[in-house]
Structures are given as C-alpha cells and as structure tokens.
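Comments concern the structure below.
Removed from the display is one protein chain of the complex; every other protein chain stays in position.
And then chain A:
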Amino acid sequence: MLPSHGTAPPACKLLVDGLTKSYGTVVALQPTRLEVPAGEFLTLLGPSGSGKTTLLQMICGLVEPNGGRILIDGRDETRTPVHKRDIGLVFQHYALFPHLTVAENIGFPLRMRGVAAADLDRRVREALDMVHLGHLGDRFPKELSGGQQQRVALARCFVYQPSVILMDEPLGALDKKLREHMQYEIKRLHRETGATIIYVTHDQEEALAMSDRICLMNHARIEQIGTPHDIYARPKTAFAADFIGVSNIFRGTVQRDEGGRPILVTGGGRFRLSPAIGAAADAADGQGEASLIVRPEQLDLEGDGDNEVSGRVVDTVYAGSETRVLVALGDRSTITVRLRRGMSPPPLGDQVAVRWRSDAGVLVS
C-alpha cells in the first residue's frame, strides 16, 4: 500500500475509467473518464449537484460506484477498502478529532501505519513546521482558529505522503481574506511536495487561481477539461462560458453575407465573424444555431471594432481595479463592458455604442 518510491512515477497517477453512480433513478455521475498525471493540481469545478463530490468520494472509497474502475499507479483500487487506499482526503469541515491534540491528530495516520515512535515524532514535527504551527502541537483543535484548524487538516494529510490528495472544498468555511492566503499556502505545499492533488470547489476564481487543469462539471458529467486559460479563453459550451468569468452571450444563427463572409444573425443585429471563427462554426454544426461569447474586456465603449450594438447605460460597477458598465440593449438583454483605463464612466441613461472586433470572442453551439 505504500507508493513505490525510487522508481520513476508513471505518467498517469490516477485513472478513472467509466466510473458511474446513481441513487435509485437519480444519476449522481454519468460514466466518466478522467486521467490525472503525477504531480498535477486538478480542480473539479461545478455548481452543487454537478457530481464533483460524488466523484471525489468514489475516488477515496467512501462511496461505492455502480460501475467503472479506479486505477492508482496502474493498480485497480476500485474495491479496495477506504483505509487501505493510499489516498489523503482533506474534509470540508476539517474533521479533526476533537479528543486528540493537534500533534496526535497529525500522528494518527502514521500510527495506523505502524511508524516507530521516534520516526513518528520527527515527522509530526516536520509537518507542523511545514504549516507554521510548530508551537501549537499540544493544543486541542477546539482551541485553534478556523485558519489554524485548516492548516492542521493539511498537515495531517501531507504527513504520510499519500499517492493522491483529495480536497473537498477545504476553504469553504473561511472568510475571503484568509481564503486567499490559504490558497497560496496550498499551492506552496503542492510545489514543495510534488503531490498529486484533486481539489473540489464551486468557486471559479479559486479554480482559476490554483489549478494546473480545471475539470468543469455540470449535470453529473464533465463539461470541459483544460488549463484555466483554455477554459476561460476557449469555452466549449455556453455553460462553460457563463460559469467561468463574466460573459456576454449573443444567440443566433450562422449565415453568409452577400460577400460569402460568415455572420451571426441575432434578434439584436447582424455581427461579423472572423474567417477562423466562421470555419469552426461550419465544422461543428450544419444547423447554424450558435451563441457568440464575448468577454467584457473584449468590448469597448466608443472605441473601434467592426461589430457594433447600441444601448442605454443602466449601471456602472466600480470594483477597484476595474469599472464595469452595464448596457441595456434594444431586445431587453443586458451586456457587461469593461471600461477602458483612464476613461470616466458615462452618465446613467446615456445612449452608447459598444464595439468589438470580429476576431474576438468564441462561437459555441
């Protein structure tokens, strides 16, 4: 059950193959395939009920799948009992043992593995130092703050160097400031230990900030998987575009204009599409139904660009580093525009023109 130290890590640390789970008629996870290379930080991102926690719990063995396999380092672990899987789980509410001290909590997995006392003490001390809690080993969990408890939970997991570390919304209970700090701490631990981490969250900012790759889930299946930049810049579905970042979505049909160039015809106007985007649309679907997704920073007020819509300013939102302007269009929809640096926001009620370049944005079916 110990990881085979010394040998080169196999390319694929964890392979989930056709894994599925349903409770009665409710499908919690449709057959799913997922490959996680060694050392990767993968985030399972999605709204509640999207199947991410079910997937996590099946990987660590707390929930039994209805079908499919789980392979760790190439070994089939689907039927291995929880305590014999070489997996670490950081619980949502930490699950620290209230009757054990911090040091005893961290030593628990080592004791279960029969680690000798001297070695155990040394490794617990190292783990405590790693999370900067060296002086609190004799306290009970109740006597620590939320952030400190979170660090103990991390130390208890990293101390026995499991093959894969799973984290189930570990920062959900912390306030924003502390959460950002702990994000940095977890990334540091990931860098220092080289652990393979699968991280569950419903916070898209957290996912973008921390992950090597994001696995976006919706309706009990994987919606899209890729690097944060990939998913932000090239969402494959309207859901992906909408869930990650702020998106303006124009629905319509792809057609050709008189010159044979691709255009999107919507209720609010006709928009030009660059040849590349048009070709992608042609390849994807013959029906022509599509949505054009444009990010707020790709839109411009009174700037240049070969597409234009006009509307009325209904609100401006100041967010410190940037200002967003909400513009109501003729068809009653509202789009969000990021104000260019140095520009002063237009007065409410003003009629404005919003422009963007035809090669900006992504077309999804």
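Convention: a residue touches a chain if its C-beta (ideal position, glycine included) is under 8 Å from a C-beta of that chain, and two chains touch if they have at least 3 such contacts; residues count from 1.
The rule is simple: contacts and distances are computed from a predicted model.
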Chain excluded from display, named as in UniProt, from "Chemotaxis protein CheE", "ABC transporter permease subunit", "Peptidoglycan D,D-transpeptidase MrdA" or "Diguanylate phosphodiesterase": "ABC transporter permease subunit"
Option touching the unshown chain, where A:L29, A:C60, A:A290 or A:V337 are the choices: A:C60
Touch with the omitted chain, as defined above, among A:R33, A:R75 or A:R113: A:R113
Residue in contact with the excluded chain [from A:Y160, A:Y232 or A:F271]: A:Y160
Which of A:C12, A:A95 or A:L326 contacts the chain that the document leaves out: A:A95
Chain A residues that touch the omitted chain in the full complex: 60-62, 81-85, 87-89, 91, 93, 95, 97-99, 108-109, 112-113, 140, 142, 156, 160
